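Reviewing the structure listed below.
A single protein chain has been omitted from the complex, and every remaining protein chain is retained in its original position.
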Amino acid sequence: MSNNDTQRTVTVRIQRFNPDVDKKPHMQDYQVKMWPGMTILDALHEIKTHQDGSVTYRRSCRHGICGSCAMHINGRNTLACKTPIINEVKKNNTVTIGPLPYLPVIKDMVVDRTSFWEQYLRVKPWLIPPDDIPEREFRMSQEEVDALHDAEACIMCGACYSSCAVIGLNKKYLGPHALLKAFLRVLDPRDTAPGERLEIVSQADGVARCHTIFNCIDACPKGLNPTQAIETLRKLAQKRQKYEEAKAERQKHLNEPIPS
Amino acid sequence: MYTSTGFISWLLRRISGLALVLYLFMHLWVIGAANSGVQVFNDRLNAVQTPLFKLFEVALLAAVVYHALDGIRLLLIHYFDLTEYRKSLFWAVIILSAIITIVGGGAILVIAFTGG
Partner (left out) sequence: MLTFKLQRWSAIALLVFLTIHMIFMHYVPPFHISFDVVQARLSTPTWKIIDILFLFSVLVHAMAGSYQVITDFESAFNYRKALAWASVIIVILAFVYGAKTIWAFQL
């Protein structure tokens, strides 16, 4: 890539919606001069600071860990802060940015995430630890850690939730984010309520509502796999009792060192 | 709208599924003519075995084959944890469906137009 190429000007096409004046969203183009290593979020900053202060979006850490700046960029959900703009420039020298789909738009790129958090709370996303807490640390084997598939890395950005076609039709569905969290807690050896969680996810609006569309995997900026988590929950939900017993047995030995 | 291979497979699955449900009830009604006697049954079945209906049958075969292979794909993904191969599995289903439909549909048409 030549120096000229990285410093060229690109068109950033942004979906604008101001509830006070607009009836429906419209697209607006901005010209942005790229610099080497510029991200989509940098481009938005550039526009907001120097061209149009009314462009509205959420952002916080710009390190890909707060989950605020998830947006719909060139037809994909991803984090604006970790997407280099050079990778997203299409042949017509344009990047298209819009709010997360399937959610009510408040203004420009800001969406109403109420349903997202409501569904999240339904699976009791917190850890319910055993009464008998060890003096030092809980012990987990490497296999138990591997089985979680890094699900704890979820940053709650909503990219998976708003890519899900089922969410587009039915906001009563738990959603990939909540099911991924349920998966994390169900497989966590310390958690004492796996049966209760499996009961919640096996309801009509739980794992059975997933139609294996895989958009959540493609959308996740952390490379997590909610579909696999849902498939695992489906299997466990069908043998809930057995799984609960195995887990209770495991918790008797939580304080002990892992046999190597 | 968020398009992807998974979304397309889901859409095709639903459309073919609903079409097959409609077909199923029509099929039950056609065969149900047997309740009214041999003559009624033979008349109704002759009506649906004309060359025009053979063409519909090829479309029906396409729907059945796609729906079945897509189902096999979902079963494989569920039982063997193959989410990583989602895109190649999708294209495999599309290509296999096309092949089976062309071969199977061709056979139906050959039988229909040469009289078996």
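A and B are the chain letters, set down in written order, and residue numbers restart from 1 in every chain.
Here is the rule we use: contacts are C-beta pairs under 8 Å (C-beta built on N, C-alpha and C of every residue); 3 or more make two chains touch, one makes a residue touch a chain.
Because the structure is a prediction, the values reported are computed rather than measured.
Only one residue in the set A:66, A:86, A:128 or A:208 touches the chain that does not appear here, and it is A:208.
Here the missing chain is touched by one residue of B:26, B:59 or B:75, and it is B:75.
Mapped onto chain B, contacts with the missing chain fall at residues 14, 17-18, 20-21, 24-25, 28, 31-32, 34-35, 38, 41-42, 45-46, 49, 57, 61, 64, 68, 71-72, 75, 78, 104, 107-108, 111-112, 116.
As for the chain not pictured, it touches chain A at residues 166, 169-172, 202-209, 211, 234, 237-238.
Just so we're on the same page, only the chains that are shown with their structure count from here on.
By the touch criterion given at the top, residues 1-7, 9-10, 13, 74, 77-78, 81, 83, 86 of chain B touch chain A in their complex. By the touch rule above, chain A contacts chain B in their complex via residues 75, 77, 101-102, 162-165, 168, 211-215, 217-219, 225, 227-228, 231, 234-235.
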